[in-house]
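Note that one protein chain of the assembly has been removed; the remaining protein chains are unaltered in position.
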Amino acid sequence: QTGIPKGITVAFLPKQVNNPYFATAWKGGQAAIKEFAGVGKQVGPSDAGASSQVSYINTLLAQRQKAIVVSASDQNALVPYLKRAMGQGVKVVTYDSDVAKDGRNVFVSQASADTIARDEVKLLAKQIGNKGEIAILSATPNATNQNAWIKVMQEELKKPQYKEMKLVKIAYGNDDDQKSFTEMQGLMQAYPNLRGVISPTTVGISAAARYLSSSPYKGKVALTGLGTPNQMREFVKNGTVSGFALWNPEDLGYLASYAAAALVSGQITGKEGDKFSAGKLGQRTVGKDGVIILGPLTVFDKSNIDKFNF
Amino acid sequence: MTEPTPILALRHASKSFGPVKALLDVSLELFGGEAHALLGENGAGKSTLVKILAGVHRADGGELLVGGRPRTFHNTAEARDAGIAIIYQEPTLFPDLTVAENVLMGRQPLKGGGRIDRRAMLARVGEILRELGVVLDPARPVRGLSIADQQIVEIAKALSFQARVLIMDEPTAALTGQETERLFRVVRTLRARGAAVLFITHRLEEAFAECQRLTIMRDGRWVNSGPSEEYTIDSVVHGMVGRDVQELYPKLAVTPGEVALAVQGLTRRGVFRNVSFQVRRGEIVGLAGLVGAGRSEVARSIFGIDPLDGGTVCVQGRAIRSGDTLAAMNAGIGLVPEDRRQQGLVMDMSIERNATLAVLNRLRQGPLMNRTAEYQTASDWTSKLRLKAHRLTDPVSTLSGGNQQKVVLAKWLATGPTVLIVDEPTRGVDVGAKAEVHRTIAELAAEGLAVLMISSDLPEVLGMADRILVMREGELVGELARRDASEEAVMYLATGQRNAAAIGGAA
Amino acid sequence: MTQFSSTGAAGSASPTLLTRLFQAREASLLLILLALVAVTTAINSRFLSAQSLRDLALNVAIVALVVVGQTLVLLMKHVDLSVSSVLGLTAFLTGSLFVANPGMPIGVAFLAGLGMGAVLGAINGLLVAYGKVPALVATLGTLYVFRGVDYAVVHGGQITASNLPAAFSGFASGSILGVPNLVLLVLAVMTGFGIYLRSYRSGREYYAVGSNVEAANLAGINVNRRVLTGFVLSGAIAGLAGVLYLARFGTVDAAAGNGLELQVIAAAVVGGVAITGGVGTIAGAGIGALLLGVIGSALVALRAPAFWQQAIQGALLLLAISIDIIIARRAARAMQERSHR
């Protein structure tokens, strides 16, 4: 009833195959592929490097996959190779982390960069009463998403209602648990007046929360950002973190799979205004620049965290 | 005296290394209270035999009897536990550990809880060293000791446990008269206690003076054995070489030419001071002195290995930059270093590559190597020196000690030097080869080469040198013309003591 | 020959000079360390607060522990690059044990970590000692293999603090007299191995093997067995470190410990353990680890710009090993000149 032919081959290529976040997204992607009776697989490097993704694109091309669903480690490095793939009729969907827009057909975005950044700042501002020094604990210095969000956050902080909040430091935990942990600890040492931290990465926020929960700063320094409920449940309950946000990564993968199938079956081309049906997520519309937005963020706190399991 | 059972006996032993038959059907018996000399040319298989007794190698055939009972040693610890102490040809020490630990490794005295009793360890080794009459701090690391001092540590190691059999593979090659004499005194004490001693040397005089029995080997085979009274030097040499050796010191008369090497006021802080001398073309100048007098250090500095703190080196009137080996070589200096394994050879490389290493830049066609010239150079010089080798492409490490020394010589002769410094050129070289090395040096000198010969072998210096310089404690203390030189005169200068001459040299 | 032999110096003068020299290596490091702490504290007084000292000690503890095993191996002129993978794999597997048996006593977890580490270390040891594979090659290979196995086992999963029993987390966060349990454990291991290497025959064998293998063989040391033991110990210690990692961080994924091997070797080298074998002490290596840890925290505390931190760290590392070798060289030269009067 979806108009999608059976047996479409879809390959997911995340930044890192071993990352739990991508593992969850793939779960959703796989579910969608099963629904439309396609053939799916996930391949990818163990380390987040652009060059290793390129060799996977090349082999996927050689394998004549119908669609590649990729979360790019580098906004630019993949473009020539993805273009070549599209030149040979392969449909390219980016999810989670985009490439330059001529390198893909559509981008399935978790939420617009503006929404994410604004929501994060708003969350933190509420927790610290719009006042005091704050810091950001990011992923790697080159993480495309994080950098885009940080840029918007910096703009956002210029607004009058945030004039008493001061961003003193952007630290990088490299999406490495231990590094994020020690970076958080360093922040507390270097900035005694720190009131709050935003960590827009699932690895960073859980490491930071763990540090805070066992330190004297627990409950005194606010922490928010993007995290998964399972990772953060304990810290929400013990009062280290009062609220954080995320989209559902499973839904992200699910939507990306449907977008890929819609492209392959010719239902959409990536033009603004194209519409397709995405299974349980209902009808979706391609927005400007070929961006398909998953939806607003979910904010998790004591009241609702037990309702989620991912 | 009735013939008792030998403490240690080897019967019909054979050993091959790949195609090389190092030992073929060799037998040997060691009796308590006796010193037994094992003599043979370089590569005759002496060290191989020692290593079989030590449990380093296992014989391919034959049997080993300890106290009349057959034994097989699977490793060195078993041989050691059977009461066999060994001084190997090449010192095998731990440079980072102290002298005391080197001596007692694995047998350190313990105190409560199985912990090492450092104080007892130092005391014990100090005592052994004192017995040897050596002033060597047991607490200092071995790194930095001269070859001679290292050899002394080896000796101390062998003496440190009550051995029933003491095996010494050329222990005296690096030692001068006094040290050798002290070693022999200890050996005699051991013998008196009933131990058996196996002694390998290329100094035949020592063998006759100290040993009651001789065994001669040639080409891996047993030639003959017997009480030493039944032999003469000539008969031994004939047995070793299979022919008569011509003169051992074939010095040719030459009239010295212009000054080839002139050094002035050489100083290296803490090592030597104000050393000045000249060597003329055609001349062989001996540099004598006790071990540690600083002779090798002077040679190294002239050759630019170590930088100088003061003084100049001139070759044919032109000064060369201090601390620049290549400049020294280009000026025509060659150095045959004293430690052939560390300094003279790249052990894993082939004989050919080693022999041409110092002339690489000459053996080329345009920017590329000329392989024919390379092979030619190597085979020329090695055959001139009668190198005993399977193939020129074999690694140098498979050669016997003396043959390795010949490769070092070949390497430097290939450079066609104006000045050749030879540091202990015949250490560990057998009589036949020694005569050849001497003849080569004498001939080259006759053709106009200036030779500076450092040697602890006094007869060699006396036999070969036109003039003899003597060093003591880093200073040049005298010079003797050939006709004035005698062992007493040299030892007097080297020690600063008149009576020292009595124990100078082993001859 | 008497006074002409070798050192020639009066027998009693040298040992004190020597001990002083050996102490100097560690003393110079301690001095650098103190200077760094003093400067940092002067600028940011929070650097010496109880909390930040605790954090520092905890951060250094795991590296310092792995350095102990690495020192054993380096002393023998080998190297163990696989420690990071061993740590990652054992951390995850121990965590999985907790997931599978939630009631498992924490002692069992430690034993399991040690055991798994020892097995992995034994693979290295067998390759190096009996397979005659150079340690750098063998352990670079197992660095890949063990990490690959880790990836395969973890497969995008993760152990989180909620998987761990309360007793285990309690041990991790607990302390005695203000010193965290983990730090005490590591100090105990370091002290034990420090004494072992200094005062036991088999401990001295590590130095002997690294100083001259041939001589070690001739001295009747079973070199192969010693090398195997060294790698087994290095593996077991890395395994123990894996358990501590799990305890400390609570979260373990497939990347745990990635890249740790270079930090560990750097710490050992800064601490005066020679890559060329035969030289070094556990105390020195521990100070090396501490120095690196302090540099890292000091840069943060001094608010060094984020993008310059790594560069400064690298430069300081180079500086530390350069100063160390220059001091050692001076001392050696002084000793030589003195011995020749």
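Order of writing sets the chain letters: A, B and C. Residues in each chain are counted from 1.
Convention: a contact is a pair of C-beta atoms (placed from the backbone, for glycine too) under 8 Å apart; a residue touches a chain by one contact, two chains touch by 3 or more.
Keep this in mind: contacts and distances are computed from a predicted model.
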item: Listed names "Dihydroorotate dehydrogenase", "Autoinducer 2 import system permease protein LsrD", "Hydrogenase expression/formation protein HypE" or "Cysteine desulfurase IscS", with the criterion being the UniProt name of the chain not displayed; value: "Autoinducer 2 import system permease protein LsrD"
item: Partner chains on view for the chain not depicted; value: A, B, C
item: Candidate in contact with the missing chain, chosen from B:Ala123, B:Ala319 or B:Leu360; value: B:Leu360
item: Which residue of B:Ser301, B:Thr377, B:Thr398 or B:Thr418 touches the chain not shown here; value: B:Thr398
item: Listed residues B:Cys314, B:Met369 or B:Val477, member touching the removed chain; value: B:Met369
item: Chain not shown, touching residues in chain B; value: 14, 16-21, 24, 51, 56-57, 60-61, 92, 219-221, 303, 305, 325-326, 328-329, 335, 337, 342-350, 353, 357-358, 360-361, 363-364, 367-369, 390, 393-395, 397-398, 411
item: Residue numbers in chain C that touch the chain omitted from display; value: 79, 127, 131-134, 136-138, 140-152, 155, 214, 217-218, 262, 265-266, 269, 274-276, 307-315, 317-318, 321-322, 325-326, 329
item: Chain A residues touching the omitted chain (full complex); value: 17, 41, 43-47, 49-51, 54-56, 58-59, 62-64, 74-80, 100, 140-142, 147
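Operating definition for what follows: only the chains that are shown with their structure count from here on.
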item: Chain pair bearing the highest count of C-beta contacts; value: B-C
item: Chain A and chain B: spacing of chain centres that average the CA atoms, whole Å; value: 74
item: Inter-chain centre distance, chain A versus chain C - centres from mean C-alpha coordinates, in Å; value: 37
item: Touch list for chain C against partner chain A, complex; value: 44, 46-47, 49, 51-52, 55, 59, 147, 151, 154-158, 160-162, 173, 245, 249-258, 296-297, 300-303, 306-307
item: Chain C contact footprint on chain A (complex, rising order); value: 17-20, 22-23, 26, 46, 141, 169-172, 176-178, 181-183, 185-187, 189-192, 206-207, 210, 214-216, 230-231, 233-234
item: Complex contacts: residues of chain B adjacent to chain C; value: 54, 56, 75-77, 80, 86, 88, 92-97, 101, 105-106, 108, 110, 114-116, 122, 126, 133-137, 139-141, 144-146, 148-149, 152, 176, 178-179, 269-271, 290-293, 472-474, 495
